[in-house]
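Below is a structure I'd like to ask you about.
Complex shown without one protein chain; remaining protein chains in place.
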Amino acid sequence: MTTAVSARLSSPLARRLGGCLFLALVTAVVTGPDGSNVHPLDGVKNSLLNTRVFGFLVFGLLLFAVTSLSGRTKPIGLTQVRTRLSQAVGQRGTRPTGYLLLLAIAVLVPLQLSPAAQGSLFLDVGIYALLALGLNVVVGYAGLLDLGYIAFYAIGAYTTAYFTSSVINGKVVYPLPVHSPLLLNPFFVFPIAVLIASVAGIILGGPTLRLRGDYLAIVTLGFGEIVQILARNSDPLTNGSRGAFGVPPLSLHIGGFSYTWGQDALPYYYLLLGIVVVVMIAFSRLERSRIGRALAAIREDEVAAEASGVQTLRYKLLAFAIGASTSGFAGVLYATRQFFNPETFSLQASILVLTIVIFGGMGNIFGAVLGAVVLQGLAYILRDPIPLIGFKVPDADRFVYFGAVIMIMMVFRPQGLVPSRRRKREITMSEQGMGSADSLGSGEVSA
Amino acid sequence: MSFVDQFWQLTVTGLLVGAIYAVIALGYTLVYGVLQLINFAHSEVFMLGAFGGLFAVRALLPSGNINALLSVLLVLAGLAFGAASGGLAAFALERTAYRPLRRRGAPRLAYLISAIGASLFASNLAGKEFGRDSVNLPKDLFTYNTEVFSVFGARVSSQDLVVFLVALAMLLILDRVVSGTQLGRGIRAVAQDADTASLMGVNVERVIVRTFVIGGLLAGAGGFLYAMKFNASFTMGFIPGVKAFTAAVLGGIGNVRGAVLGGLVLGLVENYGQFFLGADYTDVVAFMVLVLILLVRPSGLLGERLGRAA
Amino acid sequence: MSTVLEVKNVTLRFGGLVSLDNVSMSVTRGAISAVIGPNGAGKTSLFNCLTGAYRPQEGQVLFTASDDRQSQLVGKTPHKITALGVARTFQNIRLFPALTALENVQIGVESRQRSGALAAMLRLPSNRRDDRDSVAESVRLLDFVGLRHRVHEISASLPYGDQRRLEIARALGTKPSLLLLDEPAAGTNPAEKRELEGLIRRVADTGVSVLLIEHDMRLVMSVASAVTVLNFGKVIASGPPEAVQRDPAVVEAYLGAAQDEGTGT
Partner (left out) sequence: MQLRRSVPLVAVLVAGSLALTACGSSNNSSSSGGKKTIKIGFQGPLSGDNAQLGINGEFGVKTAIEEANKKGDLPFTLQLVTSDDIGKPEQGATAAQRLIDDSGVVAVVGPMFSGATKAAEPAFTKAGLLSVSPSATNPQLTSLGFTTFFRVIPPDDAQGQEAANYLTKVVKAKTVFSLDDKSEYGTGLSSVIEKQVKANGSTVIHDGIPPTKDYTAEADKVIAAKPDALFYSGYYAEFGLLVRALKSKGFTGTIMSGDGSNDDKFIAAAGASNAEGVLLTCPCGDANVDPNAKDFLASYKATNGGAKPGTYSPEAYDATNAIISVLKSLGNDATNRQKVADAFKTVNFKGITKTIAFTPTGEVTAKIVFVYKVVGGTRTVLGTTVDLVK
């Protein structure tokens, strides 16, 4: 008896049915009423012992029917769409028209959006796209897992606060308790912040880049935490958790021409779009240069790279410094939105950037940007009722859905939305047991 | 209040916290051993175990006074329910966030992100189901202010003693399991070389699931201990998770005894650091020590091999 | 005749285990030399000492570059040693599997280039020149090893023998004056072996000194002009191939080893 049942349960079809029904029940609980700590099981009970659960079970059965009939877990149409999508943005051979079209979308679509969405497009999508581009050099190109990446963003922001002041209500306001004797236009802070951030990257990387994969991850995580803690605790320098208020907006004065990026997000967005495009061009050139090849070599086989004359430590350090300076640059942009406090520079933010990079498709600059658009766009869209269904995700549950989407995405497309060709090959090969897709693998020490 | 006066007090507190770190760290280290992956969602297993144990004990709690025998029984019940919740959560986690990726031969960073997604999902769902405020037991299982004994003048309460002893017992049991049982041999075989292990008849899939579940049982029970001493909330997992992960790396990730040593060392370092530099800089000290240790011993205090250590 | 490499009294220990015991040998410039010995004799350990992967506890490894500058290799990092002019291949081929044949060689060639990250991002003339040079040189080397037709293929998809030759091309890309080949004939078929023999000769003809570790006695005897025999980490014989072949100690070592191999694994 029991063996027969368990045999039936372990058959693939039965297992799939079980999976679909389980998914349906989980969905019912997720969308169901809340519980409370007084009656912890009430939420689950009210979600499941309710007529609405039948709707979900029907949905589960439908899912089962669709997946079983199509004979594969992925609907075919969707696969094709995905392939085309990756062809459009994942390949080197994309023609200028394709790029121009994407650029046109990026320029025109925001004009149609509400000011809040525009603001989110700058602060959540744009800045994180820039951050992801930088981290992509570290994680995607060099294969180094950096969990303290946001620290350089903090360094950029605090550098800006140190070098600037603004006038509010006729009073001069310094963002920090200490300020530079020489106050600058935020535009001139860019090079300084980039320099300081990259020096910080080299100081951190110098002693630690010898460490392998996960050890590097934890050390960088520690660095990120240390920077945040210092920002929070050094009241006489950073104003502690009260943060820095009064960084002036960006402004440009060339001869008689002068322009100030005011409170509206759109001008900031366009500036950032320009920067992102320039950075994308620069980094794609970098990837195709000898440096990109050397980084790929390090990622695939560090010992062989070293034996082929590649100064592995130096290149890793270079990747680290490039990532850090991009992050620092983004920090300046963020700071010029007037106010920030240490909370922004949390480990969660580092993890978010990493998620964007991998979600988008590791090693691909389009992936980094697309990851930021999709993930951050999702976080934003979840604030409004879902179109067609009209169901509004309760604010408090937003991250339940967000987490589920990330998980489902990684399960069905572990290589990310648009992986780079090189990366895709590495992944295929590591499936076949050749090489390591990232330098996290136990990079054999030839023994 | 010189350091010498406070030394034993700080040591006792540090060991206590360290023991809890160690219990969680074992989950990281075991999974790392067999999959070479950081299980980022392990902290949520710990959180769910805490809720499971806490709610069970709350349901069982009598209205009257609690005598010694009853408190022991309640602690055991809490541990059992906490462990069961943790084990179940770890099992579900492996099934949903890890196994499908393994079937697809996903790159290692994809697991990391999938686990991050699972972690967001689980913690926020717990917030939805169990409320977003912290919960604790309506009354203490042990009467407070009862000093059991003092170690060189350091006060140790009965609850602290129980937490420490239970943690210690779990660590010892796990060590025996890994070194002495067939399951342990399977885990070690997979840790050393999964391909060879499967050729030699080890059911690798099953070993992986069981490794997750063992880590979950420990983290769940640890979660209950933690919730009993402090409280439980849907965001409670993150910080101990990061600390335990740090402890696992400090000891040499993949190494069972290393995780224990790492946990205790981290607990002590934090407490001593807190004394000298204040609570704000506790983590700074902890991470500085981590960096220094890794620079001298690049693969942790005891090195990496799961097989060798156990 | 000048020497390009001089190994003096090198001793390498792992814990209590002596892997190399007071090994001395030298490599003549422009010649093809070989190190032979049964499995576990310490050949690869010796290679790893020469290329910086291991650091021997005692002894010296002196390398004389083409400009007659002598340097001590012990204690230098692998890429430094490569930069001085010592390139190597690996016993179990270590290519960059997801890169094309061309890219593999380019990595070797480009280790001598100096243009920086900024130049690459801005695509400065110096960078473009470097790129052009590296492609031209890499294609030339691929042609040299007979892989002209494989330029854009992914290295992992190449046949085994081609992978061996690609690895040699990558090593040659670093412009070595000494090329170390770690069992280049392992796993190749007789036809590939013959091609390899020709390739090694052609490499030597370009003025690059070659030192190979090899199991295949026939190959060694036909290409090498000097042979050093290792057994249990010690040099038991050295000299021209014919002399070494007749050395009773060598015969003994190989017979013993052959018996071991027969009964063992």
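Which chain is which? They are A, B and C, in the order written, and residues in each are numbered from 1.
The definition used in the following text is that contacts are C-beta pairs under 8 Å (C-beta built on N, C-alpha and C of every residue); 3 or more make two chains touch, one makes a residue touch a chain.
The structure displayed is predicted, hence computed values, not measured ones.
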item: Chain not shown, its touching partners among those shown; value: A, B
item: Full-complex contact with the absent chain, from A:212, A:232 or A:299; value: A:232
item: Listed residues B:179, B:198 or B:235, member touching the removed chain; value: B:235
item: Which of A:158, A:190, A:315 or A:340 contacts the chain that the document leaves out; value: A:340
item: Residue, one of B:9, B:85, B:255 or B:299, that touches the chain absent here; value: B:9
item: Subunit A residues touching the omitted chain (full complex); value: 36, 81, 84-85, 87-89, 93-95, 97-98, 101-102, 105, 109-110, 112-117, 119-120, 123-124, 168-169, 173, 229, 232-233, 235, 240-243, 245, 263, 265, 334, 337-341, 343-344, 373, 377, 380-381, 383-385, 387, 395-399
item: Missing-partner contacts on subunit B, residue numbers; value: 1, 5-6, 9-10, 13-14, 16-17, 124, 127, 131-134, 136, 138-140, 144-145, 155, 157, 159, 226, 230-231, 233, 235-236, 239-240, 270-271, 274-275, 278-280
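Convention: only the chains that are shown with their structure count from here on.
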item: Centroid-based (C-alpha) most distant chain relative to subunit A; value: C
item: Pair of chains whose C-beta contact count is the highest in the structure; value: A-B
item: Centre-to-centre distance between subunit B and subunit A (centres being mean Cα positions), rounded to whole Å; value: 28
item: Where subunit A and subunit C are represented by their mean Cα positions, the distance between them in whole Å; value: 43
item: Gap in Å, rounded to a whole number, between the CA centres of subunit C and subunit B; value: 49
item: Multi-chain contact sites of subunit A, meaning residues that touch two or more partners; value: 426
item: Residue list for subunit B, restricted to those that touch at least two other chains; value: none
item: Residues of subunit C touching subunit A in the complex; value: 48, 51, 53, 77-79, 82-83, 87-88, 90, 94-99, 103, 106-108, 110-113, 115-117, 120-123, 127, 130-131, 134, 154, 156, 170-171, 173-174
item: Complex interface listing, subunit B residues touching subunit A; value: 32, 36, 38, 51, 55, 96-97, 100-101, 104-114, 116-125, 127-133, 135, 195, 242, 245-246, 249, 253, 280-281, 283-284, 286-288, 290-291, 294-295, 298-300
item: Contact footprint of subunit C on subunit A as seen in their complex; value: 282-283, 285-286, 289-294, 296-297, 300-301, 303-312, 318, 322, 422-423, 425-426, 429, 434-435, 446
